[in-house]
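Only one protein chain is missing from this complex, and each of the others stays in its spot.
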Amino acid sequence: MTRWLQHPPPRGVLLALLAAGLAACFAIEQFGLVDDYVRFVLITFGINIILCVSLNLVNGWMGEFSVGHAGFMALGAYLSACVSVKWLSWGDPLWMFPLAVIGGGLMAGAVGFLLGLLSFKTRGDYLAIITLAFLMIVKSGIENIPYVGGPRGFLGIDNHTTLLWTAVWTVLTLWTIRNLVYSRFGRGIVAVREDEIAANAMGVDTRKAKLTAFVVSSFFGGVAGALFAHQLQFINPSVFDIVKSTEILVMVYLGGVGSLAGSILGATAFTFLSQALQPLGTWRMVILPLILVLLMIFRPRGIMGMREFSWFVPQREFPKKEDKK
Amino acid sequence: MKPLLEVRGVTMRFGGLVALSDLSFDVTPGHAHGIIGPNGAGKTTAFNVITGIYAPTQGDVLFRGESVTGCRPSTIAHRGIARTFQNIRLFRDLTVFDNVRIACDAHARYSWPGAMIQLPSARQAEKETIGRCTDLLEKFGLGNEIHERAGDLPYGSQRRLEIARAMALQPSLLLLDEPAAGMNSAETLNLVEFLGWLRDHFSVTMLLIEHHMQLVMTFCDRITVLDFGKTIAEGTADEVRKNPEVIEAYLGQEDGHE
Partner (left out) sequence: MDYFAQQAINAIQLGSIYALIALGYSMVYGVLVMINFAHGDVFMVSSFFCFLLLLVLPVPFIAALLIVMLATAILGVCIERLAYRPLRNAPRVSAIITALGCGLVIQNTTLSISPYSQRMPELFTPVTWNFAGLTISSLQILIVGISVGLMLALDFFIRKTRYGMAMRAIAQDRVTVPLMGVPVNQVIAVTFALGAALGGAAGVLYASAYPVISATMGVLVGWKAFVAAVIGGIGNVRGAVLGAYLLGAVEVFTVTVLPSTYRDLVVYTLLLVILIFKPYGLLGRPAVQKV
């Protein structure tokens, strides 16, 4: 949040790029322009952006530390799979799939609300423990529900996550989170990070700020989980473990805390790094946490920490000429 | 005149420690009211109780005749009490502008779903907030530093910014916790002038804790003297200066100066 404000973005260019991108996604899907592997990676990329920017709301802008994001993913994934496989399987995917994704998001958001309530009493380390406990409860809870397949997993999910849907949800996530961050609620969330007592004394309802951050963050975590389930077509509880949470943490802290551009950068770097490291097998999961450790030691706020690319900043944030004397 | 703030028999205990015992005083609208007393007398604790950071063990705080005891600090801020902190608590990593804007946001009324999908009302409210902040920062002489990181400002400007941030709440009562701390006598003189301007320009009532006797004696209309969490004297500067208990407890040893 430093000096980038001086240069306003070229109006319309971002919109044009956006439209072109969505059209490209549609074209790829329609005419089969890329092979399955590339398509899979691109969808993963989109899901990673959603995960990264939504976790960034809590871990970056609010400065808390949640390791439970994979838990929200799991809730979204399982609920959306229930909707699309068990409850509304007769429906046309055109309306049924968005409904399933939103359902997954709402489920995660509702649980995020409860977790947000717990964050009133505790901060820092203890909140990290609470999110860890939450993650474990979700995972072992699902293992004990035979209706969704228990530890064996949930099979037979249709592949509804197209490139276009992924792109639409990614853009929607980025847009709404940007709007939130540049509103009084977003500034309240940042104020909680900076100094909770001063924020409260300056009229920021810190409880509401925390709840907002948790609910929005977990909603989009659930959305990402829903997309993820309909991409893989098979989910089981052990997919959503601490390793998955760590992957998202790597993205957030690699790209940069409290930054949309950083979130995108982190998700990009992570997606391609993790594909490149695939041949290494389990050693991949040695290298990724190692990167996290090195980042914390040498660049704790990530590449774009607290800075923003001016295109992601609303136009009104740029002071007009007559304001600057 | 009906008092703006009434502190009624407030007691604050931390475990075995009694920080405030049966503290009572009134603040009249339009006054600059000083609180003085030796270190550890409970002055900052009184501020923390008034602004809702601590809930008092006993007693009541009334603002404009309504009880604000036990309210959350944000609620009290919305009702019209703003404050500064003894050891400046700015949002150090944010810009000067955002520091003020966070307080200004208290007056913007739009919902978070509305903000997320950019309803016109939310956009309009945002524009108004930006305008108000720009004006306010101009008035406080910080117009050229709006994009600076608050933590990078020189000490004096940080103090000024903290007051500007408090004023962005448009309070009717401003609590200043040692505004002259760390200032030399020339700076303190400037501060007196600045506080006078603040009072006249915003017609705000002030309650201030200060160790700098000259400032308190010249600037304050009324003074409350605390010792060991109790009021030991109250009155105008002259009355307090002559009070034997005050002289004994506090002023006597140091000839009235810090």
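As written, the chain order gives the labels A and B, with residue 1 at the start of each chain.
Heads up, the rule we're going with is that a residue touches a chain if its C-beta (ideal position, glycine included) is under 8 Å from a C-beta of that chain, and two chains touch if they have at least 3 such contacts.
If you're wondering where the values come from, they're calculated on a predicted model, not measured in any experiment.
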item: Contact residue for the chain not shown (choose from A:Phe26, A:Phe40, A:Phe65 or A:Phe318); value: A:Phe65
item: Which residue of A:Val204, A:Leu249, A:Ile264 or A:Val313 touches the chain not shown here; value: A:Leu249
item: Residue, one of A:Cys52, A:Ala70, A:Ile130 or A:Met251, that touches the chain absent here; value: A:Ile130
item: Touch list for chain A against the chain that is not drawn; value: 59, 63-65, 67, 118, 121-122, 124-126, 128-130, 132-134, 136-137, 139-141, 143-144, 150-151, 197, 242-243, 246, 249, 253, 281-283, 285-286, 288-290, 292-293, 296-297, 300
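The rule we apply is simple: only the chains that are shown with their structure count from here on.
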item: Where chain A and chain B are represented by their mean Cα positions, the distance between them in whole Å; value: 40
item: Touch list for chain A against partner chain B, complex; value: 1-3, 5-6, 176-177, 179-180, 182-188, 190-191, 194-195, 197-207, 212, 216, 306, 316-317, 319, 323, 325
item: In the complex, chain B residues that touch chain A; value: 51, 53, 72-75, 77-78, 82-83, 85, 89-95, 98, 101-103, 105-106, 108, 110, 112, 115-118, 122-123, 126-127, 129-130, 134, 143, 146-147, 149, 165-166, 168-169
